[in-house]
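Here the complex is missing one protein chain, while the rest keep their positions.
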Amino acid sequence: MVYVTRKVHFNAAHRMYNPTWSKEKNQSVFGPCSNENWHGHNYELEVTVCGEPDPDTGYVIDLRLLNHLIEEKILNKVDHRNLNLDVDFMQGIIPSSENLAIAIWKELAPHITPPAFLYSIRLFETPRNFVEYKGETYIITKQD
Amino acid sequence: MVYVTRKVHFNAAHRMYNPTWSKEKNQSVFGPCSNENWHGHNYELEVTVCGEPDPDTGYVIDLRLLNHLIEEKILNKVDHRNLNLDVDFMQGIIPSSENLAIAIWKELAPHITPPAFLYSIRLFETPRNFVEYKGETYIITKQD
Amino acid sequence: MVYVTRKVHFNAAHRMYNPTWSKEKNQSVFGPCSNENWHGHNYELEVTVCGEPDPDTGYVIDLRLLNHLIEEKILNKVDHRNLNLDVDFMQGIIPSSENLAIAIWKELAPHITPPAFLYSIRLFETPRNFVEYKGETYIITKQD
Amino acid sequence: MVYVTRKVHFNAAHRMYNPTWSKEKNQSVFGPCSNENWHGHNYELEVTVCGEPDPDTGYVIDLRLLNHLIEEKILNKVDHRNLNLDVDFMQGIIPSSENLAIAIWKELAPHITPPAFLYSIRLFETPRNFVEYKGETYIITKQD
Amino acid sequence: MVYVTRKVHFNAAHRMYNPTWSKEKNQSVFGPCSNENWHGHNYELEVTVCGEPDPDTGYVIDLRLLNHLIEEKILNKVDHRNLNLDVDFMQGIIPSSENLAIAIWKELAPHITPPAFLYSIRLFETPRNFVEYKGETYIITKQD
Partner (left out) sequence: MVYVTRKVHFNAAHRMYNPTWSKEKNQSVFGPCSNENWHGHNYELEVTVCGEPDPDTGYVIDLRLLNHLIEEKILNKVDHRNLNLDVDFMQGIIPSSENLAIAIWKELAPHITPPAFLYSIRLFETPRNFVEYKGETYIITKQD
């Protein structure tokens, strides 16, 4: 099994905002990330697919096809957009990097079919802050 | 003479928009960069100062002082903000990278004093698009 | 479950030196890394925490809190310091990247509490040499 | 257990080409990657080894030894070469990144001996396309 | 005056080879760069244009137009190609980075028209080797 990753770029505006909270509580919890006039990021998105390389092509997946899928399902909807206002698959979701990575997983997973499997969504909000989601829904017991 | 550079990071929302134009003309000229719900970037800002190293310290400028100056005059005003709405020194200015670099120069230049000189403002809007401003106000005749 | 990473920077001096060995053996085993007048690095440290995003905030952990924790427990003790001489949690430990990563894990783990879990310490000694520690204390049987 | 990674660089020419197919089918499946006059890449190769740090040295493996091994077994054979024509361990193998990563694993694995274990080969064909191979020969059942 | 840079990526095969020399002399002068089965690189190309920002747009040049120009005149001809065999504007030219940068300047300069001026072509052959050409045809007298 080989893991194949395509890294793409988009930029977007957002703000951290919980609509069930007061303006003051949003400001207190989220600080400058809650600025009502928005802020934004250059996001880097890594989509990792895994599987056995096809004996005829040497590819787990044709990266041009994966790239087209990411463009159609994700980049066309988020690039140069407002994550709170403009993106259908983020409606009603607080646009943290965590929630955005989970939402991107849900958009892409149905379109990546055996013998290839979606393995991971890694999303860089800045070069120093990033998240990863692998479709896991449980907490692994950690050894100390 | 030595050139000394400090590189800092901020993120902000903006949109390209000329208020003297119709919505349609803004859309036509600026495309997705004019999205009315904003988009945003992780900006990287390089401030370069030049001068002779001080014989007692080996420094052209104490980078901690330069860093504090950039934080006070620039980062506190633009980080996690909207460049069109929130930034005093960008009022009435279309927030292209070019205009933002010139505006940052104007904010910093009065505070960098001999024997150090402000030499360059380099601003990365994305890792692939960046501008540089050196305070020049004329076009150099270029040889072919 | 989502994995959230904060990347920070510090620089420090160190030397590879086993005090139970002769100077010659240290020189023979560690080569220039054992230079008695020290050498140093710009370290990049990635701290990864995992957990479920909080429904109210969308965060696994507030990265500002994680950042403050890393500053207080690690950066204040190692930045611009000598890893062999100045750092309490490295006393008596050979300051290889491996041992430093394990020691950083031990410093941070008690302070990262459910529902968030410390998942990984990744430490870059140079852009081309890095280590990762996940708190594992056993060898996984590897298939060939 | 600690994971230790050494990152190295090489450049090489290749083309994607299945000799059992017609020229037209190669062109159709692989597109410009099948250009008969070759193209090439700056590859970045990350070799990860895992194990317990040696109490006497603090090292899982001496990175100079790992580096020499990579140079002798891999870089001397692929750097400034043609992956289709010049490399003994790629004879008869379509030089996709996937297949190259598997082949590099097979070359290195016999030479990394307990108490250290080869854990992963990560190969960047470009900064935006990369693969990873961990010696796994089965598909893990993925939860949705 | 502001300097605006667009950075793009391509990959290509080449070999260093002077057709007026013997095989032995080529091997002696160019070493592994002269491998007769080619090698290749991921090139990064920075194109810098300078001028005054347009008062109506804030742009020195619309980067989408500059990007389209670079794609049409350069990337379509060099990406996934052999610089010695496939590229019309490199016919009869030894494909060093120096010569390639000069040739790219000559291809682009006629198409960048006032009030914008082509200022620099910077070409990275690897992350550690790069060249820059600014259209200068003379040697500046250097002070010691």
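Letters A, B, C, D and E mark the chains as written, and numbering starts fresh at 1 in each.
Here is the rule we use: a contact is a pair of C-beta atoms (placed from the backbone, for glycine too) under 8 Å apart; a residue touches a chain by one contact, two chains touch by 3 or more.
On a predicted model such as this, the values are computed, not experimentally measured, just so you know.
K.L.:
Please provide the labels of all shown chains that the missing chain touches.
P.N.:
Result: the unshown chain touches B, C, E.
K.L.:
Check the options E:8, E:93 or E:109 and report the residue that touches the missing chain.
P.N.:
Among E:8, E:93 or E:109, only E:93 touches the chain that is not shown.
K.L.:
Kindly note down the residues of subunit C that lie in touch with the hidden chain.
P.N.:
9, 11-14, 32-33, 35, 37-42, 79-82, 85-86, 126-127
K.L.:
List the subunit E residues touching the unshown chain?
P.N.:
Here the touching residues of subunit E are 16, 18, 20-21, 29-31, 93-99, 101-102, 127-134, 136-140, 142-144.
K.L.:
Please give every residue of subunit B in contact with the chain that is not shown.
P.N.:
Listed in rising order, the touching residues are 1-8, 50-53, 56-60, 63-64, 109, 115, 117-119, 135-137.
Simple rule for what comes next: only the chains that are shown with their structure count from here on.
K.L.:
Stepping chain to touching chain, what's the minimum from subunit B to subunit C?
P.N.:
2
K.L.:
Have a look at A-C, D-E or A-B and name the one that copies the C-D interface, over half of its contact pairs being the same.
P.N.:
Match found for C-D within A-C, D-E or A-B: A-C.
K.L.:
I'd like the Å distance between the centres of subunit B and subunit D, where a centre is the mean of that chain's Cα atoms.
P.N.:
Result: the chain centres lie 42 Å from each other.
K.L.:
Got a list of which chains touch which?
P.N.:
A-B, A-C, A-D, B-E, C-D, D-E
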